[in-house]
Structures are given as structure tokens and as C-alpha cells.
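Accompanying notes for the structure given below.
In this view, the complex is presented without one of its protein chains, the others remaining in place.
Moving on to chain A:
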Amino acid sequence: MKNASLALTHGNYLSLSDIMVTEEKLLCTLTTDFHGLGYIQPSTRSENGDLVEGTVLDLPLWMVNPMKRNQWLEFQLPTAYQEEARRILCADPGIVEFRQGSRCRFSQNHYPLGLYIIPLADNINNSSLLATQIVKKKSLTLEEAKEVRSSLVSTFQLRFRQIMDWSNKTCHDTSAHDLKRLDRSERQLLEIGKAEQNSLISWNQRKKSKILKPSTAIKNARLMTDYADSRKRARIEV
């Protein structure tokens, strides 16, 4: 589906945008030794080539997820979700640019990444005894996760109106600069909105009032299937 939105892609194994979200890196601190994996972070490995406890390194989200579940590491909340960034978003969500390079490093995957991070929060009451005191300070508590969530919700609510208004403009005048500000999922929403708006406008102006003759339609459909068949055959023959 071309205009897939976050609701369809999130957690979908085959979705490209979801793969890109889980590629985002988080700063992690290991809480266990890993034998023979020292080559991942050569600067801190022990003599026998192990990755030792306390090593700080960047790991992609898809790796953090299962490792966190097994209490093998603690991760640091990305700056885009920390309190300073939350206050910026609270002040005026409309002007924040969701892209790399801005001051708080808001990523283009702000919402989906947040969705992945929030469930990783520690419940303070039954958090593991394994984690040391220092590490625990860094990790995400349940209260903070709730704040991140409410910040995500209010940000989306306040930015939605803007997306809706932009989708109402005709196709060309949303400048590239405006687009850069949007999160990837917001951009998908914008495209959906524009497609709808354009279909209404072009109907109203009778731009596509030509109706195909049934014979032409059938001929076109046949051409398409023939083409697909020939490609399939070519692939098999190769």
C-alpha cells in the first residue's frame, strides 16, 4: 500500500519505514559481559576479547529491544525525548523541525521511535537488582515514560491541524521547507490528505470525465497481465 500511515506500518516486519525506525541508534550501557564480542567496541575490550560490563556503545533499536528485556543493558533516553526537548515541544510544537541537525536532534521518526521506547521503561517497584545505582539513574522510569507519552500525544494533536491545512492547499505550494519539518508519519498523513483533496478538486473541475469504453478497459487489463506473465517467464528462464 502506497500511502501507509504509522498505524499500518508500526511493528510490521516487512514495512520499510518500520525497518528504518528500528535502525535508529540508542546509547546503551551493558550490564553483563559478552564473551568474545570485544571486536564490536575495540577500545574497551578486555584482554581475552570480551565485551565487558559497563561498556557504553550505540546499538540499533531492534537489538536494544530483546537485550533490554533480558536485562543485559540499560539505555539512555535520546535527547529528543528528554525534558529539555519536551519543554520545547510544549512551548510551540508547530515550529519544531523533526529532522537530524536541529538542536535537540529530533529525528524524522519521532513518533514511531517514541512508541518503541515507551514500553521499554523500567517499573521502579520490581526493577531488577542486577542494575547498579548509577545505571539506574540513566534508565527510563515509568513516570518519565508517561511524560514522554503525554508529550508525544499533545505534540501530535497540535501539529495535526497544520497538516490538515497544508493538505488543503493545492498540490504545488507546500514548499520543501515545510515538508522538512514533518515527521515521516506526518508526511504520510499529509500525502493521504492531499490525494483526497485533489481527487475532490479534479472531480469538481471535471478533469477526468473521460469514461473508458469497456472494450478498451479489457484490452488494457489484458496487456497488463500479459506483461506480468512475460516478466515472470523471463525470471524463471534466467
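To be clear about the criterion, a residue touches a chain if its C-beta (ideal position, glycine included) is under 8 Å from a C-beta of that chain, and two chains touch if they have at least 3 such contacts; residues count from 1.
In this section, contacts and distances are computed from a predicted model.
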Tell me the UniProt protein name of the chain this structure doesn't show, selecting from "Cysteine desulfurase, mitochondrial", "GINS complex subunit 2", "Bardet-Biedl syndrome 2 protein homolog" or "Ribosome biogenesis protein". "GINS complex subunit 2"
Please give every residue of chain A in contact with the chain that is not shown. 1, 3-15, 69, 71, 111, 114-115, 118-119, 121, 123, 126, 142, 145, 149, 152-153, 156-158, 160-161, 163-165, 167-168, 185, 188-189, 192-193, 195-200, 203-204, 206, 208
